[in-house]
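Here's a slice of the assembly, chains where they normally sit.
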Amino acid sequence: MPQPLHLHPDRLFPAEPDTRSIARRLYAEVAGLPIVSPHGHTDPAWFATNAPWTNPAELLITPDHYVFRMLFSQGVPMEDLGVPRADGGPVETDPRAIWRRFAERYHLFRGTPSRMWHDWVYAEAFGLDVRLSAGTADHYYDVIDAALKTEAFRPRALFERYNIELIATTESPLDPLHHHAAIKASGWKGRVVTAFRPDPVLDPDFEGFHANLDELGRITGEDARTWDGYRAALRNRRAFFAAHGATSTDHGHPTAFTADLSDADILALFARVAAGPVSAAEAELFRGHMLTEMAAMSLDDGLVMQIHPGSFRNHNAAVFARFGRDKGADIPTQTDYVRALKPLLDRFGSEPGLTIILFTLDETAYSRELAPLAGHYPALKLGPPWWFHDSPEGMRRFREQATETAGFYNTVGFNDDTRAFLSIPARHDVARRMDCGHLARLVVEHRLEEDEAHDLARALTYDLVKAAYRL
Amino acid sequence: MPQPLHLHPDRLFPAEPDTRSIARRLYAEVAGLPIVSPHGHTDPAWFATNAPWTNPAELLITPDHYVFRMLFSQGVPMEDLGVPRADGGPVETDPRAIWRRFAERYHLFRGTPSRMWHDWVYAEAFGLDVRLSAGTADHYYDVIDAALKTEAFRPRALFERYNIELIATTESPLDPLHHHAAIKASGWKGRVVTAFRPDPVLDPDFEGFHANLDELGRITGEDARTWDGYRAALRNRRAFFAAHGATSTDHGHPTAFTADLSDADILALFARVAAGPVSAAEAELFRGHMLTEMAAMSLDDGLVMQIHPGSFRNHNAAVFARFGRDKGADIPTQTDYVRALKPLLDRFGSEPGLTIILFTLDETAYSRELAPLAGHYPALKLGPPWWFHDSPEGMRRFREQATETAGFYNTVGFNDDTRAFLSIPARHDVARRMDCGHLARLVVEHRLEEDEAHDLARALTYDLVKAAYRL
């Protein structure tokens, strides 16, 4: 007899009955608000082509680094999960076999957000009512596989069923944005916008950086190997992205380091950067200066900046060599913001017309650095808990550690930050529940009145994200 | 209809009913204890002259960096709040206009300690019973303004009404302490003592350092540009401060770095420091050595040392240029204690006759460094949560992270650390409530017996502060 699968209506709410009652009342008013997803990694091709997804494993296992990193940590080779090898060598191609390997090990995800997201997808999206396990693996596979063949599970149908008001994808400046154009041309009403992620042409350490510069020049008609041409090309692409709905840029640098070089210094540095390989220190200095340049351009064109620093990418050399980027081996590092951001903030931090949203993988920065910075600088706002911290406990720590200094109104609502499209409502639901639980605790401890908590629940769910991202 | 303003008697207590009952019982015994305020920044002129405060904005908004930093972060120019410009240029002078700007944005403070402190002042000090908002701004202004014109709101009357047993102010070594002398000479019974804050003459980076040295020499009759004269002058001023009631010194260095130089090395370093500008490294070395010198002097004269490290002062260059120091742009940084304090501790850490109270803006140090250090060294005690962490969640983290290693008895009670005189009881009340809530949780989880919790509630409120600060 398999165990039942049941999403309890009180899940994630504090157990204490008075607190739970308040949380329920708060949640009741925000549960049905539309999803606004201003930062994520869904594939715009889905919405452009509206083609069906192929099978359960390819949709839910193989592309989800939360899933395969945990299985890999427990000894499952990534090849056995169908993760493609960089050299094109053989990997598992039977989706049912992949699904079974996952199902047999579903207990490994106990206590993780992946478990909550997946259960939501199984119960809410597919109507499954027994728990995933070795014994129910085939039943799951069959139900999900059949559903994916129906019209109701096409990307656009799910977008509408999920009540998504807007979703932002993330593209390289070199992307022609054909899918976004196709979506617009199709007449479909779903709002799918892009975001400008210039790392491939800002970071001298990015794979293919010089080729990227040349491509940037080609598509803009500028000489991107000169400082003036490079900046003109960036401005050109920012405008092109804005025309495709972008309201934000996104910067995934290894650190939060910024610089504000003199004209002579940046001219000299850019000449070296454009000409060939530079030292690690020069690369960091260039990235740091370019953040300040991006802030200058944002002041002009109104794009909101997002800074996502502090990930040591591709930590596992063997996995990187065999499988490439984004294979669950990105590890957070200690991240300084106070000294790192000062050059940028000295120049633009007091501009009320600029919005810079800061993220962190180093939670120690919440109370020590990020809340004090955002609680002072007009240009700064705090992004929601990111990546490993996009979880119930991570959200709780964020609110408890950031709010007393930054307040709620220097935060920007939730980001799902995901390519796992099916779980997007689950992720937003976790944030809504955790925020309502946090607010309920403030109310029950008489630190906030309930009418204020109702205002805040709506602000954290909807109003702040639309204001911060200028949507 | 404005919302009511109501300070709930159970505010800040945990919601779980058994825990709350215990917290109530503990709080009932400490709620009425006198306030002992061993570290703060009130103006001794208030108590010396007993002049009335001028108006609501000048009392409650313009000098409160917690208030104007939040408003500034949300786009309100500091000029509009009447914050004086360094160049004397025009700023808002209408206190009612300033008050209205604050009132309209009072929701920004939801979830912050400022909100709790202000509500206490409105309800308890002024008897207001509706919530502050745009709609009630003028009513508030009128009620507060009228009250400030009455005898009951003169500084000495409030001091007595607030049941303050003792308050310590903080002064530069160059301060003649006329106000403290005047208070004593007046025959008024309120105990207002000073504390010795020598940063202006210990820190080569302090504005006007060399002029300060010369002034130090002038008022003590020593040659403060020689090492022997400098130390004699410092001893002289410490004795002068002690004669005006000081029982403590206070050190606000950028880091916790200490040094213990040889006689030859400090003579050579002091010669450079006294002669002119020195490098950043030399300034740091000098500050570090002087902490050890201060500890040596404390062993002689019995003054308790307070070390408040880790603030990056005046982070916003534009705000510093326009408005000067202490304008809400001081940002905490990562702070090491283990290596930093070793030179001082190697010399004096095992002296039971010395008390050094450590503070931090880097909460990661609580469990990792500060509790282990204070749980070993006889000279060390832990100060209460400081500045951004003087908040309900900050206090909770401090007790949860420090107590298991340092115990309760290596802590020193509460500091309000404020110049916002009207809110002093509110601040002490938050600490009393949070400590009672923490103790109640230990009792309800059977980690402590209730009779012990009663002892501890009193110790944390009153006994430990008097013992640690030698009051």
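Just so it is clear, A and B label the chains in written order, and each chain counts residues from 1 on its own.
We adopt the following convention: a contact is a pair of C-beta atoms (placed from the backbone, for glycine too) under 8 Å apart; a residue touches a chain by one contact, two chains touch by 3 or more.
The shown structure was predicted, so the numbers you read here are calculated from the model rather than taken from an experiment.
Identical protein chains form the entire complex, numbering 3 copies in the structure file, with 2 of these shown.
Quick note on the criterion: only the chains that are shown with their structure count from here on.
Subunit A and subunit B carry the same sequence, and matching their CA atoms takes a turn of 120 degrees, rounded to a multiple of 5. With centres taken as mean Cα positions, subunit B sits 40 Å from subunit A.
Residues of subunit A that touch subunit B in their complex: 14, 16, 18-19, 334, 336, 338-339, 342, 345-346, 349-350, 352, 364, 367-369, 371-378, 380, 400-401, 403-410, 441-442, 444-449, 451-452, 455-456. Note for the complex: subunit B touches subunit A at residues 3, 7-8, 10-16, 69-70, 72-75, 107-113, 116, 131, 312, 315-319, 328-334, 361-364, 388-389, 391-394.
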